[in-house]
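Let's look at chain A:
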Amino acid sequence: MYELIYDEEICERCETLDCLTKCRYMELDLESAKRERGHILRGEDSAVLTDCVTCYACEEYCPHGNHPFYLIVDRQEQKGVWPVPIPLTKQQVVMMAPKGQIQPQTVKAPVINMCYFPMLMGSIQGKLFDGASIIVGSDIFCNIMWLHFAKNSVIRERLPQMIDNIWTNYLKDSGVEEVICFHDECYGTYTQLAPAFGIEVPFKPIHLFEYLTKRLDELSDQINPLGLKVAYQRPCSNRLVPETQHWVDDIFQRIGVERVEREYDRENALCCGGVLRAQQREDMADDVQKKNLDDMVSAGANVCVFNCPFCLFTLGEAVAERGIMPMLMSDLCRSALGEK
Partner candidate 1 sequence: MKYEEILHRCFRCGYCKLPSDYLDINCPSYLRFRFETYSPGGRMWLLRAWLDGEIKTSPRLAEILYSCATCANCVEHCVFPKFKDDLLNAFIAGREELVNEGAVPPQVRDYFKAINIQGNPYKLPQDERGKWAEGLDVEPYAGQEYLFYVGCVGSYDERGKKMAQSVALLLGNLGVTFGILGSREFCDGNEVRSMGERGLFEHIAKQNIEQFKDLGVKKMITLSPHAYNAIRNDYPELGGDFDVYHYSQILKQMLKNAELKASGRPLRVTFHDPCYLGRHNKEFNSPRKVLLSLPDVEFIEMDRSRDNALCCGGGGGNFFTDILGPGSDSPARARVREALDTGAEVIAVACPNCAKMLEDAIKTEDIEDSIRVMDLAEIVLTRCD
Partner candidate 2 sequence: MEEIYKELEKIVGPEYVSNQPEERFIYSRDPGTMEPCNPDFVVMPNSTEEVQKIVILANRKEVPIVPMGGGLVLSGLTRPLKGGIVLDMKRMNRILEVNETSRYAVVEAGASQGMLQAHLKKHHPSLKHSIPDSPPIATMAGNVLIHGSGHLSHAGGFHSEMLNGLEAVLPTGEIVRLGSCSISPYWFSRAPLPDLAGLFVGWAGTTGVVTKLAIRLFPNRPFNDVGIFVVEDPELVPDVIHRVTGVGVGEDVTAWMSPKPLWARGFQHININYSADTKEELIWKRNLIRSSVLKYINDKIGGFMPLPPPMKKMFLEAPASALVRFADVRKGGGFEYVGAIMPIELFPKAYRMGEEIGERYDAAYSTGARVMGLGHCMMFFYAYAFNRADASDVERAQRALEETNQVALEMGGIPWKAEAPAQKQIIQRMDPNTYGLMNRLRSLLDPKGIMNPGNWEVD
């Protein structure tokens, strides 16, 4: 059930193998890439399976939308490859399990989906979110994180139930169809990952940044341009939905901040390093984080904007230590409206 929907022939015939040759964490030339492609398609052992850091980027690199990353994750699980050590993986599977506590609740638009990040609820206040209904909890956790743990099986098992929970408990009877995903990961889950596995999504996900842009337009007379220099930490999940990247610039333009020109931005964005540490790749995490932070500093950023709570937990302190203020995108927008 919920098998990965991809065309094996496209992979077989691909000449450029962008997914593997563009990878920033594995050094693969075209020859090696072709060889490993064969192994992967045939379900054999491959160094790619153990070396992949699960940054999601190849979903973006593939020009055919043929889900190379999801295939790698499937293969990892089939071949018993554990990107994150077994005890830590098992703990996470229990920690993030649905608790079965969801209660039906009437909601009205705009509905903000906080996924399983109750600790960020404090950010949902002020004019931007006036009148919003919030949904949050273990029973609506999007489950995309299992891509980092080679556990597509957990996604297959839990995601359909989560989608049903959202629809049945909140949306159906309230007559609301749109759900604003606070986190990129959720948006990616419902728009790109779910269809890739043939999982149906009865509601319409809206990217938080699209919502923010619209609200900023509605409140444009109350905006005081911030005049800040901002670095944007692009989360890995944004690789699933690169068409949403423009919202970042749209927001920045409206609130009067400059997106500093830096090396590790947009397609070149670096993983925050959090998952690398979970994978016990400490040296690589140190290296990636140093590059990322040095880059922000030399580009002259005063603020680093995050969309992903995990990136924020991982990099927040380090960023602050370098004299750059870590913030969520919504909080940055709120300060442009004069809110604290």
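Candidate entries met the following condition: all candidates are chains of the complex that A comes from, given by their letters.
To be clear about the criterion, contacts are C-beta pairs under 8 Å (C-beta built on N, C-alpha and C of every residue); 3 or more make two chains touch, one makes a residue touch a chain; residues count from 1.
Owing to the predicted nature of the structure, the values given are computational and were not obtained by experimental measurement.
This complex pairs chain A in touch with one listed candidate out of 1 or 2: 2. The touching residues of chain A, counted against candidate 2 in their complex, run 82, 84-88, 90-92, 94-95, 274, 277-278, 280, 282-283, 286, 313-314, 316-317.
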